[in-house]
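Let me give you the structure first, and then I'll get to my questions.
What you see is the complex with one protein chain gone and the rest in place.
Going by the order they are written in, the chains are A, B and C; count residues from 1 in each one.
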Amino acid sequence: MNRIDNTLNKEGKLLSIYFTAGHPNLNDTVDIILKLQESGVDMIEIGLPFSDPLADGPTIQDSSTVAIKNGMNTNVLFEQLNGIRNRVSIPLIIMGYFNPILQFGVEEFCKKCNQVGIDGLIIPDLPIDYYEENYKSIFKKYKIYNMFLIAPQTSDERIKKIDSISDGFIYMVSSSSITGSKESFSSKQLEYFERINKMNLKTPRITGFGVGNKDTFNAAVNYSKGAIIGSAFIKNLESNGLKSIERFIKNIRI
Amino acid sequence: MNRIDNTLNKEGKLLSIYFTAGHPNLNDTVDIILKLQESGVDMIEIGLPFSDPLADGPTIQDSSTVAIKNGMNTNVLFEQLNGIRNRVSIPLIIMGYFNPILQFGVEEFCKKCNQVGIDGLIIPDLPIDYYEENYKSIFKKYKIYNMFLIAPQTSDERIKKIDSISDGFIYMVSSSSITGSKESFSSKQLEYFERINKMNLKTPRITGFGVGNKDTFNAAVNYSKGAIIGSAFIKNLESNGLKSIERFIKNIRI
Amino acid sequence: MKYTVDKKGFYGKYGGAFVPEMLFPNLDELEKNYNKIINDKEFQNDYNNLLRDYVGRPTPLFFAERLSEKYKCKIYLKREDLCHTGAHKINNTIGQILLAKRLGKKRIIAETGAGQHGVATATVCALKGIECVIYMGAVDIKRQAPNVARMKMLGASVVAAESGSKTLKDATNEAIRDWINNPITTHYIIGSVVGPHPYPDMVAKFQSIVSEEIKAQLLEKENTQNPNYLLANIGGGSNAAGLYYNYLENENVKIISVEAAGEGVKSGKSAATSVLGKTGIIHGSKTLLMQTNDGQIIEPYSISAGLDYPGVGPLHAHLLESKRAEFMSITDSDAMLAGLEVSKLEGIIPAIETAHAFAAFKYLDFKTNDIVVVNFSGRGDKDLDTYIEYFNL
Partner (left out) sequence: MKYTVDKKGFYGKYGGAFVPEMLFPNLDELEKNYNKIINDKEFQNDYNNLLRDYVGRPTPLFFAERLSEKYKCKIYLKREDLCHTGAHKINNTIGQILLAKRLGKKRIIAETGAGQHGVATATVCALKGIECVIYMGAVDIKRQAPNVARMKMLGASVVAAESGSKTLKDATNEAIRDWINNPITTHYIIGSVVGPHPYPDMVAKFQSIVSEEIKAQLLEKENTQNPNYLLANIGGGSNAAGLYYNYLENENVKIISVEAAGEGVKSGKSAATSVLGKTGIIHGSKTLLMQTNDGQIIEPYSISAGLDYPGVGPLHAHLLESKRAEFMSITDSDAMLAGLEVSKLEGIIPAIETAHAFAAFKYLDFKTNDIVVVNFSGRGDKDLDTYIEYFNL
């Protein structure tokens, strides 16, 4: 049981926000986290920027490029997060591509996460089998959850397997698509949500990719425990700055 | 027997001049011929210009290009030469590539030559065999001499054959070379002159290609009955005009 | 088999398929089918017929007399420059287009740097009448205009990758993104032995025709199937993989892999992954990779666009680590001079990629009887502008 489970066990639908650490400015990380918590967000994905984020659309790619240019890297992020648990109680998840984590050392990375109070990781390009064989025990040792993705083309069989080994939640990718917000979901997407819903998985799902406004959020949480907003949040941050965070969240939650 | 033979039978060495009809100006042809005769030249080669004179160097090529641009062509040349025999008694030879003659019609061409009083032709790209088979009788009919070339690489056997079928003179090309004046002859060229000399050909030789000043003229006529100056004459004409012809010839003949 | 891929898609510790879940079904479909399809008799027939009648295979194995004299050994050139479209790349695209058709795909995507792989892909798509989209860095589109024109003439759409440094690495990212967005209709033709499993193995297999032919050709010419040395340039490593493939398990045949040192290994402008790389993940594959301490991928540099890649295929990382292959790094200037030398001595203007392999000769010491087979991976026509500018021709 960690903070993620506690949150998932809450009544109601969860709003989770993704942002890229180090963007718009290097030292915005903690401020953004605090403002998100203040605004009533349930969970936060802190993006560890990578030079070649191949599952992401232009918004996240650009924010990553800026963040890296600003000087963000794994060490800096952990420094910034040092002490965060004195001020933040909602689950904090680091979402990042595998290579920076590999370079840092997977064990060292998990240890640091544990130290600063990170609850879990989402590593989109770390395959399940490889994780199980090589890293699962390390994650366990440091009590770090690893959340896996499922997507519309993922087979039922594979979904069941993922369900069986998942900690926390399953990250349900809303469409065959890279990240980037959409105005609404298509009937095909809703069918897919429905299909997964009917599978009665043991692990709760949080929907991500293409969630960006009140409508898509509501549609997504109709079929899952919660939803993650990324690109739309980053765009808003870029245009309107940190002061606009509260309003952005309110507009979703209305 | 025609005018060419009469001239060849004269005592002494012969100076022959080549110029391109229609150059420098379209209507210079007759004037140049008259001035050459006045200056004591023994024989004249009138160049019928061709667009692609592949045995000629830049001077004659350029003069041909100018002449064609000026409007020179076979009909114009024959018109200009009409009546020339009222004023000129030295041998007149037309030197030209085969294609314009072929287009005019070889028989028609010979007939016209006969009418205006041309004594012979030099057609550098008309092969001997082809001439003998196809045109010899026509030339005979109109009493037009056809003069052949020999060159340093021409075999003795072939020279003998050429000697045996030649009218008038053999055009002895001074070197393996396209036209263009030289300052002097090399020892290799002199050897070649000597070699031909020793062959005791029945036909007199006139040396051409690379004869351009008093020195080369004198050297050439040491081994032959006469010599032809072309490029050097044309260059002089270009720089100094028709008025300079007499001086040019005097400088050779001094 | 020490040097072929294992069941999990690894060469020793390198390889694998480090891709987002969205791509798992595509790779799974490929992985489940590629060997079956490739070994199918009808496929083999189609593939071999196209290689023969369309690509122009077998490519000659040419004894380079004047180079041999100069470098005092027996130098043979495997003439991939004579392949249709001018490089070995098409061996792979022919194989993949046939495979894509058998998988029922209706649309092809590919990444390209210099444009050779893009042209080879656009070519087979034209041949088979299949829609084709090529991703190419915006910077490369500008500097490789003739290859862009070729792709367009062949009916392909060329899409500019505007992210990152706008070169090959970013074009690859964009192609992968397209694939994520179009997982069912589309097959992604990767152009080298890179990317997630099963690509490195699949591409190597399609390129293995190179060494298969050499065996027969050498037997005829030298009365042995085995050279003493194999020499190839390495970008991602597909021409090298093709050259080595049928000799990997025969350790008497020595392997020399030539990378691009750019302006020098230590200059900061280099693509010498064997020296500068550390184990990491790029484009779905665990391999040697030029990266910062934080694991950000470093943009490489080489005068040759085809070698301008920050990694090598996982097979090559494994060959290096296991010391099966020796690696050399060749600078821009050495490569350019070698390109000129080969042109003047043998009458074949090499691609600048290929020229890197020849530049190695002056640093090597062969015995007079040594048979050295060089993969002449491509012709230099695409590089004329670079040669003209460099040598002021």
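FYI, contacts are C-beta pairs under 8 Å (C-beta built on N, C-alpha and C of every residue); 3 or more make two chains touch, one makes a residue touch a chain.
Keep in mind it's a predicted model, so treat the numbers as computed, not measured.
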Chains shown that the absent chain touches, full complex: B, C
Residue of C:L82, C:L276 or C:A317 touching the missing chain in the full complex: C:L82
Selected residue (touches chain absent from view) among C:L27, C:C73, C:L98 or C:V124: C:V124
Given B:D31, B:D52, B:E132 or B:E191, the one touching the chain that is not displayed: B:D52
Absent-chain interface as seen on chain C, which is shown: 52-54, 56, 59-63, 66, 79, 81-84, 86, 122-127, 129, 145-146, 148-150, 152-155, 339-340, 343-349, 380-381, 384-385, 387-388, 391, 393
Sites on chain B contacted by the missing partner chain, in the whole complex: 50-55, 57-58, 61-62, 65, 68, 73-75, 97-104, 124-127, 129-130, 148-151, 153-155, 158, 173, 176-178
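Methods note: only the chains that are shown with their structure count from here on.
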Overall pattern in which the protein chains touch one another (line/ring/star/complete/other): other
Chains most often in contact, by C-beta pairs: A-C
Most distant chain from chain C by Cα centroid: B
Central chain (by mean CA position): C
Centroid distance [mean C-alpha coordinates] between chain C and chain B, Å: 67
Gap in Å, rounded to a whole number, between the CA centres of chain C and chain A: 37
